[in-house]
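Every protein chain except one is present and positioned as in the full complex.
Each chain gets a letter, A and B, in the order it is written, and its residues are counted from 1.
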Amino acid sequence: MITAIAIMALGAIVLGAALGYASIKFKVEGDPLVEKIEAILPQTQCGQCGYPGCRPYAEAINKGEADINLCPPGGMEGVQRLADLLGREVKPLEAEEKPKAVAFIDEQTCIGCTLCIQACPVDAIVGAAKQMHTIIPELCTGCELCVPPCPVECISMEPITENLDNWKWKYPVIEIKRAA
Amino acid sequence: MEFTTPPYLLKNASVQRVMLQVLAALLPGVGAYVWIFGPVIVVQLALATATALAAEAAMLKLRDKPISLFLTDGSAVVTAWLIALTFPPLSPWWLIVTGTLFAIVVAKHLYGGLGQNPFNPAMIAFAVCIVSFPALMSQWPAVGMKVDLGDQVRVVFGLLPRLDAISGATPLDTLKTALKLEDGQFSVAALLANQEVFGFFAGRGWEWVTGGYLLGGLWLWQRGIISWHAPIAFAGGLSLLAGALWLANPAQFANPLFHLFSGGAMLGAWFIVTDPVSGCTTPKGKLIFGFSAGVLAYIIRVFGGYPDGVAFAVLLLNICAPLIDHYTQPAIFGMKDKA
Partner (left out) sequence: MLQLFKFKGGVKPQTNKTQSLAEPIGVAPLPSRLFVPLHQSIGGTPRPLVEPGERVLKGQLIGAADGWISSAVHASTSGTVRAVAEHIAAHPSGLATLSVEIEPDGLDEWTERTPIDHGAMEPEKVRERLREAGVVGLGGAVFPTHGKLTASKTVPMEELVINGAECEPFITCDDLLMRERAEETIRGVGVFRDLLQPKRVLIGIEDNKPEAVAALQAAVTKLGERFEVIAVPTRYPAGGAKQLIRVLTGKEVPSTKRSTDLGVQCFNVATAYTAWRAVAHGEPVVSRIVTLTGNVERPRNWEALLGTPLSEFVALGAPKADTNGYLMGGPMMGFEMPAMDAPLVKATNCIIAGSPTLFPPKAPEMPCIRCGECAKVCPHELQPFELYWFARAHNFGKTQEYHIFDCIECGCCSFVCPSRIPLVQYFRFAKSEIWAREKEKNAADQAKARFEWKTARDEREKAEKAEKLAKAAAAQAAKKAAEAAAAAAAPAAEASASDTPAAAPAAGSPALDAEAAKKAAIAAAMERARAQREAAAPKNTEQLTPAQQREIADIDARRRIMETQTAFNAEIAETQRTQSDEK
């Protein structure tokens, strides 16, 4: 009886010590989860989730204040990956999924008001006051934030089409079914 | 063109061809079996095959898979044959049917069907039946019994009472029982010298059957269907332990040759541990898998409570296979000095 208690106590002490040691030794600085969530978000900074940027949204998800299905540019795949990371349930996206697009300025109509430059969260528009502006397509995240401020409505969203540079090999079609 | 992905040339290979070759490799063993224990084994093989195919078809239908494609792949037949060959030849029909059903329905299809089963279905069937019906699974006919086929079949289908005269233990079991009863006083050498039961070196008649399996296994290796790693490692593990104990105490432990050629050792070495689906796939992994299974099989068959240990050894190693594979990934082209 006493031996049993002694063994149990010893076990408790050893394991407790090990746990205590581990918590000091492997202490994690900061909150890595927010970083991980943010890494999944597409960094369009579009605010379509209702938060002013991807970082605040990541923080809100981490705190449990926001759902994981509020990011339209991330699409269903983003929701899936967030669900995997956080162990939450996959939910359908709040908004409809749109094909990826970049903004395009009709240079004939542009009056050079710089409003879109101020609206662009990722500095993807170049131009100066009273000079025509243009969008650098490689830098544009397709957030659409420049579209409403334009006073002359010269900005449109052009979907990215498939070309030889972004073409991908497709997932092989499973042919098992066909044989039946 | 019909299909649009390279390569456009394919070797003439199919799952069906692989399985048919495995079945062909079993034939020498089956032949010896017929000669030693009588043609009743053919009835059992047919019974198991029919059950397996019926169960397979039903499960494919339930799972909404193409029936003809999978039914003809031969994998269910291989499972059925292995079950029939590991079960005692005079097992009642329902024992074979139960084992086969369990193998196909639970061990194969509930885990996802062909290629997805983590355990060897035939070994699952053997383990389930030996745990549930230990007595029936331990009764092997005496070699050279004078019972005609009709009577044998009637025994199988329960039309004749099971006679003690025609059923007994395997040499392996006999040895173990004798050793246990005699409490170590009995000499193995003396027992083995008894040609009536123990034949030349591993049980009268048994040597021929297991020799047939060895022949088939070597043929499979020569055809490139299996690699040598797992069988050799299995035989090595089994003989190493057997040899060590035999050298330490020849009076109490049988020699490695006896262990290699008795029970399910040969069948296991060439047809069970080589199962690619539930076994290891890397060369090093196959060696570890085979060796561990051999050691475990010896321990279970000599010190455990069951007549043979191959099935349990293989099942235990099946659990470890993914882990072994993970840690034995071979170094790849150009990265060998680093690994």
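In this section, contacts are C-beta pairs under 8 Å (C-beta built on N, C-alpha and C of every residue); 3 or more make two chains touch, one makes a residue touch a chain.
As the structure is a prediction and not an experimental result, all values here were calculated from the model.
Participant: By the contact definition given up top, give the residues of chain A that touch the hidden chain.
Facilitator: Interface with the chain not displayed, on the chain A side: 38-39, 41-45, 53-54, 109, 111, 113, 115, 120-124, 138-139, 141, 148-149, 151-153, 162-164, 166-172, 174-176, 178-179.
Participant: Could I get the residues of chain B that touch the absent chain, sorted low to high?
Facilitator: The missing chain touches chain B at positions 1-11, 13-15, 17-18, 66, 69-70, 73, 75, 113-116, 225, 227, 276-277, 281-282, 325, 329-336.
The rule we apply is simple: only the chains that are shown with their structure count from here on.
Participant: State, to the nearest whole Å, the distance from the C-alpha centre of chain A to the C-alpha centre of chain B.
Facilitator: So the centre of chain A lies 53 Å away from the centre of chain B.
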